[in-house]
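Showing just some of the chains, left in place.
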């Protein structure tokens, strides 16, 4: 039976998750690039909302949530043509329509996160082709494995709201794309500072708010579990924000605003997989780790690997998501608010299962993304010309400019 | 006539404007510019890494003045703009052959 309250909360959460892509992620990423590439970032986000939604409608949802075969769903729900208004999503009290909608917003934001890796130099056609293939080959199968009754779910992997499904897949794939695409002109010595930090913080703020839908919505109900997930999400974000402020303050004598909100996002990515299994104390712990580990990860990718994952998708999302997935068992047993009963065979056993999940999902994301990038390059070409890169994608790819003389 | 170009610290604008007004110099044109000089730039932090900003914000004032007032004006600007720190700026003096007021077509000093 459909419970109106659960359904209302899931619809609201869907609105919040769409807000995360449009405009929040658009703001967040667009503020970090140069003024000549602002619109291209937004265009990529908008196009992603279009493309991913249609993929989801045509086949994505069916392949992800149709049936419980171990590796991939079935084709019974192509074009959602058999969907009725009264259908209830199995095991919940929400309507199937609401569930599809909610999941569709996840299918939009996940490939959109990868945008951060390829900004300022990719061809628009490559964005579209890569994203379509990536959704079908990486995202949809992983959703099926972890949430759709597939083999990782059977093994007991826990991922409440997408640490693996969303952040690890996007983060790892981002690194592969950035590596194949090559760095932006001038990387790393002459990279330009973010052209509009105010835009970054506006985006981060709306991501924070939207994340309540992402995590607490994943409870698929509107009771105490959802609210605990929201509380945990908020506390992890708050903690990681302060962690990053403190690190920069100590290290540079000045805490930067972009640093602070990067901490916020790191904390949010880290709590995501665990948000339904921890209480307030576990959440703060995850915030502490999320803030500090991602800080180091960002530097390692840039300076160690020398890969221009331009807006740190791996360092923030990939590492955060993996970290939260791995720490989940430990955090779940802290305080009365945790959910130790969700662990399969105790903390250590669950940790090994989680490790398996992170390993498999990372490898699959990396390998498949590599193939997709190569194919995309062969078919439409990955990178714009040097002239277009210098001129900026706003005009080169979209024929517009972001700012017309204030 | 002379055409004075002064590069100053942005926050000195009001002081300079008032000082010039006090000596009845009531026209100028101001542009936001970025300067590069001994002052050097500064470092900004971005996600744990520092990068260099070579240019610092300055204002450029352009003021056309009659020959006999040049010295007075230059002195006024420089004392109102001075803070004593590196980066206080420069005053350039160019020769101005002619000037015309668009509204009336007046030329030469009458147009100032």
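Labels A and B are assigned to the chains in the order they are written; within every chain, residues are numbered from 1.
Please note the rule applied: a residue touches a chain if its C-beta (ideal position, glycine included) is under 8 Å from a C-beta of that chain, and two chains touch if they have at least 3 such contacts.
Keep in mind the model is a prediction, meaning the values are calculated, not measured.
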{"item": "Number of copies of each distinct protein chain, complete complex", "value": "A x3, B x3"}
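To be clear about the criterion, only the chains that are shown with their structure count from here on.
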{"item": "Contacting residues of chain B [partner chain A, same complex]", "value": "44-51, 53"}
{"item": "Chain B-touching residues of chain A, taken from the complex the two chains share", "value": "191, 193-194, 247-248, 251-252, 254, 256, 258-259, 262, 295, 298-299, 302-303, 312"}
